[in-house]
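Before we start, here is the structure in question, set down as structure tokens.
All protein chains but one are shown in place.
Naming follows writing order (A and B), and every chain is counted from residue 1.
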Amino acid sequence: MNPWLVALLRALLILVVMLLNGSLAIYMVRKVLGHAHLRLGPTELGPAGIAQVIADIVKLLTKEDRHPNRSDRWLYLIAPFIVFVPSFVAFSFIPFTDKLVAANPEMSLLMMLAFLAVPPLGIFAAGWSSRSKFATIGAMRAIGGMVTYEIPLLLAAIPPVILAGSANLQAIVLAQSHSIWYILPCLPSFVIALICAQMETNQAPFDMTEADQELVAGFSTEYSAMRFGFMYLAEFAGNFTFAALIVSLFLGGWTLPGISATALGPFAVLVFVAKCYLLIFLFMMVRGTYSRYRVDHYLEVGWKRLLPFSLAWIVVFAAAVRIIAMLKGGA
Amino acid sequence: MTTSLTPASASAPKKAHWPSGLISAARIAAINLFRRNITIQYPKQRYDQPDRSRWAVEQVFDEAGMHRCTACKICEQSCSDKCIHIDVETREDKTKFIHAWNYERAACMMCGLCVEACPYGAIRMGHDYELAHSASAEKRIDLLREVEAIDPRKKQAADTQEAPDA
Partner (left out) sequence: MLNTIAFLVLGCAIILGAFSVVTVKNVMHAAYWLLEVAVAVAGLFYFMSAEYIAILQLLVYAGAVGMLLVFTVMITRRSRIDNERPAAFSLFALLASALLFAALAYGVLQSPTFAVRAAPATVSMLTFGRTLFSTDGWVLAFEIASLLLTVALVAAVWWTKDRDD
């Protein structure tokens, strides 16, 4: 088949998956947060409130799309794309089954993390170009926090690479199917990755960038209609991207222990998606449980506690792996 | 001589260490996952009012449909918002006729002082809270109109007569 067509189909498939995920995540977050707070979430539209998603999407599509007079027009228009496109590209490195992965370069994990370093700049552009006080403060908090927590995320991704011997996500997933899921030997890395994912997706308890009580809507205050919808979609897309990353690194990706890839066949997609949504459920439960961290507090935690701890853990882990290998080789 | 407010034997509150907050929040969240929600989906479901809940003032009617108001106007005097206006005509034989027992329900703050003050138990705090209205005329309503006021002496006699029987 024409390679251009294949590439286009892959990109289109990723886009469709992201849109579906966005609509499911909108419903899921409201229901999960509701039940975590002993209330119901949406119930009126459709059975158990499912049509609320359609109502939300229609509302976002039909609202008036205006921009503030003082805003920096070009940056204001481009900012949602700077947020969304790298997340979209990063999403394409995720393996859904042993054959279904949109892009599989040699170092797909590092490439994914490299692309995930760009959205904070888009968020800053969105806040800065809006030229409103809430947006600017939200943008500054966002950029500070997200840069801080990128580094422990990168460091937390290293122990699985040590165990698997490769930086390719597919290879890491396959290595987990031959041994145990890496959450067990690398549990501190798993916890660090969860915390960093919670920050990178701007969810509570690290949602100082978009806290309603503080900043109206933070960096997306001056955005309306579909531009806001785009940012909203980008947030849920980031949610799924990070969940997929953590599932691939620590929870065995699309594999199940003891079942080979051929036996799983197309059900691997279901396994993978189920694991991702379990993790997204965990993110939402944490979002509904913990109170918000103050800006200087979470920056302090990121630089002074999480970063040295993850560095120390890498050293300890690598030493332990080497010692175990020497003992096994010697004995 | 100065004495400290806390006695020497009182101990300072125990200082919580940092995981305890995270763990207790997680415990509460885990428990909440298995609790039923506490939402009452108004208007499909309604909340049972406690007996002592205070909503708008209502007249008390006995089994025969007779009111108990004697037009003594104690409630009118005790109302803090001056919501009650009793239009009473006193005839030559000292009997009273209530033309209108007017009640400004929209201004009433439902403190219950009038009900406490009424010596005859003629009014009570009702349980109806769905009092929203769109017509301005519904702000002030007449709870009684063109009725004879109960004679307090006859009522007292009736009460003392009933007491030994009951």
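Convention: a contact is a pair of C-beta atoms (placed from the backbone, for glycine too) under 8 Å apart; a residue touches a chain by one contact, two chains touch by 3 or more.
Source: prediction; values computed, not measured.
**Student:** Determine which of the presented chains are touched by the chain that is not presented, and list them.
**Tutor:** Displayed chains contacted by the hidden chain, ordered by label: A.
**Student:** Which listed residue (A:113, A:135 or A:299) would be found touching the missing chain in the intact complex?
**Tutor:** A:113
**Student:** Of A:57, A:147 or A:191, which one is in contact with the hidden chain?
**Tutor:** A:147
**Student:** When the complex is taken as a whole, what residues of chain A touch the one chain not shown?
**Tutor:** So the residues of chain A touching the unseen chain are 3, 70, 72, 74-75, 78, 82, 105-107, 110-111, 113-115, 117-118, 120-121, 124-125, 128-129, 131, 140, 143, 147, 150, 161, 165-167.
As a convention for this text, only the chains that are shown with their structure count from here on.
**Student:** Across the complex, what residues on chain A touch chain B?
**Tutor:** Against chain B, chain A makes touches at 34-40, 43, 285, 288-291.
**Student:** Would you pull the chain B residues touching chain A in the complex into a rising list?
**Tutor:** Interface residues on chain B, with respect to chain A: 22, 25-26, 28-29, 32-33, 35-39, 41.
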